[in-house]
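Selected chains from the complex are presented in situ; the others are not included.
To keep things simple, chains are lettered A, B and C as they appear, and every chain counts its residues starting from 1.
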Amino acid sequence: AVTTDSTAAESSAPAEQSTEASAAASAAEPAAGGAIKIGVSVADQSNPFYIEILDGMESAVQGDDQLIVMDAGFDAAKQITDIEDMIQQGVSVMMIDPVDSNGIQASLNACKAAGIPVVCYNSPVDDASLVESTVATDNFMAGQLIGEALGEALEGKGKVVMLTYNVAQVCADRANGFKDALSQYPDIEIVEEQEIQPGVDTAMPVMENMLQAYPDLTGVFALNDPSAIGCAAAVDSAGKLDQIKIVGVDGSEDGIAAIKEGKMFASASQDPVEIGKQSIEVAYKVIAGETVEADIKVPSALVTAETLQAGE
Amino acid sequence: MENEYYLEMSGISKTFPGAKVLDNIEFNVKAGEVRALMGENGAGKSTLIKILGGIYDMDSGQGTIRINGEEAKINTVQDAQHYGIGIIHQEISLAENMSIADNLFMGKEIKGGALLNDREMVRRSQAILEEMGLGVDARTKVRDLSIAKQQMVEISRALLSNAKIIVMDEPTSSLTKTEIDQLFLQIENLKKSGIAIIYISHRMDEIFEIADSISILRDGKMIGTDTVENLTQDKVISMMVGRELSEIFKRDGKIDVGEVCLEVKHYSNEKIRDINFSLRKGEIVGFAGLVGAGRTELARAIFGIDKVDSGELYINGERANIQNTQDAIRYGIGYVPEDRKTEGLFLMHTIKYNTSIVVLDKFIKNVGVNKKYENELIGKYADALSIKMTSPEQKVQFLSGGNQQKVVLGKWMAADPDIFILDEPTRGVDVGAKAEIYQLIYGLAKQGKAVMLISSEMEEIINLSDRIVVMHEGSVTGVLDNNETSRAKQEEIMWFASGGKENAKN
Amino acid sequence: MQKISENKIGVGSNPVVVFFKNNMGILIALLALCAVLSIATDSFLTANNLLTVLRQICINAFLAIGMTFVLIIGGIDLTVGSVVGASGVAVVMLMESGVAIAPAIIVALLFGAAIGLINGTIIAFTGMPPFIVTLSLMGSLRGLCYLITDGRSVASKNELFTVIGNGYLFGIPIPIYILVVTAVVMSILLYKTKFGRRMYAVGGNENAARFAGIKIKGLTIRVYMISGILSALAGIVLASRMYSGQPTAGDGYEADAIAAAVLGGTSFNGGIGTIGGTIIGALVIGILSNGLNLLHISSYVQMIIKGLVIILAVGFDILKNRKMARQ
């Protein structure tokens, strides 16, 4: 009598389980005139990047349709419970930004059992067969973009530290893209890779210490804009902004401001609003039964003082 | 003076949930008078004092407190201080991490300008300590003082407060003769300067030595007040307990003393030096000495709480190696500690829980509680000790001091050891309960138990013991026989207790 | 004389009555919460949702039961969250390296016990404050966990393993069975053995416990080991739920475990606490987040509400008890 979520709906499932599932499944068909509910499981709502994605989503929602948003607070286990709670409410489609690509498996199974299609956004899941589509920035490319920009700006030589957060796959992808780009510059030495907790206040003291350890540093990779801004604050108060070029990823409002002020050198923009918009569009297609592309990459663009000027 | 009383409390009642602890109390004290307040444990003495001190509110309505003829509204401790009331509370209440000076001036620190004047506080503290005959630096931390010295600090605090009314709630419970004499000297001085003193104690001899008059409380009611001249010990006791209590040390039947069951040889550690003594079955051996003589330390060493550096212990002739309390219990030793609150009781737990904690083996076998056996056990000892309680499920914290002490005794009686170490078993216990505890001690001896009785009450030692061991500064200075034919003399004990060198005062 | 205020530790007359009396405040809160949610949402009062909630609280309940043990002896265990992460990683890594499921689970549980042993030994032998010891080890253990995994999650390919957290038996999620068994075993340990009785003594008055011949050091160590084992159990179930060992898993879980225990009437000063109360506490916390989710309340507002509810519930309980004790 032992079953798991993935099979519960199909095989010897308990009665209420299957009726609930079919109820949810029937709700998935846009009922005549009825508004639909779209479940959104956000990885971490304390990060503005994720909030901008949400803004993009809101902008693409049609009519009376409703977004049900839950915040996993970067806890893979809480994400599972959030998704369970949304399944209880009969959402028609589940938008998931997985905290962890493996850890999300139970939720994918649960959605499948309940007959709810899943659209992944921002980061991928391990078992892509369980999701209709994944809409995300090409993070490797983002890393490459800033890597190339930095390599060029340093004229092929210098010392670089990397502040990483490899706990998150997307951040690891960026770091790898960055290293890939820098591998073309043999005279640029990556003197240290240090894991940090992403954030302005957490990156700052680490950067300060790096400045002490490597007085002749010329470049910094930070896994995202908040961390890059923290680094910039440290470099700025050490009076070394001329000497050290800081690159980050996000192209966030704060990041762009920092670039304009000359504190950051470059950022690889992600377009969170676009990710949000596109993923909701995909979701509507899925509900309508249309086939969708399995892997939608929202391109990343380089943001520097020059591109900003050009844009104005 | 139109009004002869300096303090007048009238119509004071106090109800705790479910219990009326004070019932319409009338209590008046003159200036320059030492008024003893007596009563059994739980009679309401401390409660009355706490109302005076602003710690408890009296039941609203009828009661009034007048000081020097003026009505006094006392709602907080500050109010009480304002009216010149200084209290030495029953429990020692000092901040151990702070210096003596800090404790003496706690709540009434001296400032020089905007900031504290430590120099002055230390200077004044030192002066009062000298006056009390305490040879310690006022900057010593209270933690480093013995209990007796701590109690002396408490007393000094009240003296320092310039109070017009000083209440002493069992100030001598940890003191021995020398310190008590010091205290009485101070009380005489206070009396002379017209201060009203309320003195609570269970020690009859003290009361008759120091008090001018005695008020007696029973079950929350004021039974009466009279001058010492008009009262006798027996009369006071009968007023307290509501019946005659002819002979509190009365022992019926002779107890046979058997063979040696505990022998201590050359016990030494930092606190005790080369202790030798033995206990026989059915024997009560009293341990006398001044506070700080090392009796408690000896008991702790025997019971495996403190380390022993050298020496041997024999139980029933066999060498026993006691490393911890479990070992001691296994060898059939039980220890009723000196301080019931911190060492003896689980205040938040029930009487039942407290009495059964040492004997869990008897009704819990691996898994599963034999409730019936547990209840029988508790019933047996609660009866034997006549603990005043509403049920065995009552929490110990709501018992009066004497009844709490009985619970500790009950705990060890339930454990049924062969050797009892009783460390100040009647501290803070009223006469009635004392008499009961004495009977319990005889009962133990009759069953063939050996009893090591540590007490600072000379009466107790002389009247209960078959033999008396006297200690001084960690060593045994004398062993006295004490039976029907040759009663040890108090002077003799004091002589040994003060080192056997000089003649004891008194 | 005075009224007997009932006995918090459940050695009282009728255990069921005592239990209800002692936990009245939190029970009322629980019922009120359920009533409101039943009315305000369609989905709360469905068998399916209730089972979901029950499964959700399991992880916290394991930790909270262990925490209750530790709190009863007057300690605190902040390593529980790190043990969740480390044991989850451990069990999955072991299985991926070819160890069979049963021995892998046993080793992970032993690992939890080992952490408890370290906690308990340091606390018992040095007398350092448990808060400091376990706070420090919490960090160290988390660091170790990242170091071993290089910060990445480890996916489990063992089908059977994933059933533990995700499977059903007779329509009821398997973690619920594990919780029931755990609660029963722990209740027996706490109420029906000498060990349990002595825990209350050590927490009630350590000094008096020493005089009563209780081996405090050994007991302390064993209690922290139990907390470690239960945390490891939580970690295993969680890893199974997540099909992977996550080095970040369990971060901050100590707060909810403590909240559940305290909501359930466990005293922060030691000596008082029941397993039933703790489970109710865990239910309140679980139902609260489930309900707030069902009500579509934003996660920010949820954080605000959760804190306030805990303060209100505990505060109510304390004021009620004080009323009973004082007047």
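Throughout what follows, a contact is a pair of C-beta atoms (placed from the backbone, for glycine too) under 8 Å apart; a residue touches a chain by one contact, two chains touch by 3 or more.
Since we're looking at a predicted model, the values are computed, not measured.
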{"item": "Composition of the entire complex, counting every copy that the file contains", "value": "A x1, B x1, C x2"}
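Keep in mind that, in the parts below, only the chains that are shown with their structure count from here on.
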{"item": "Chain contact graph, described as a line, ring, star, complete graph or other shape", "value": "line"}
{"item": "Central chain of the complex, centres being mean CA coordinates", "value": "C"}
{"item": "Relative to chain A, chain with the most remote C-alpha centre", "value": "B"}
{"item": "Centroid distance [mean C-alpha coordinates] between chain C and chain B, Å", "value": "43"}
{"item": "Inter-centroid spacing, chain B versus chain A (mean Cα positions, whole Å)", "value": "71"}
{"item": "Touch list for chain C against partner chain B, complex", "value": "1-9, 11-13, 188, 191-194, 197-198, 200-201, 204-205, 207-215, 271-272, 324-327"}
{"item": "Touching residues (chain side chain C, partner chain A) in the complex", "value": "43, 46-49, 52, 55-56, 59, 146, 150-156, 162-163, 165-171, 174, 238, 241-244, 246-252, 289-290, 293-294, 296, 298-300"}
{"item": "Touching residues on chain A, where the partner in the complex is chain C", "value": "1-6, 8, 14-17, 20, 42, 45, 68-71, 73-77, 80-82, 84-86, 88-90, 100-106, 109, 126, 165-167, 169, 172, 195"}
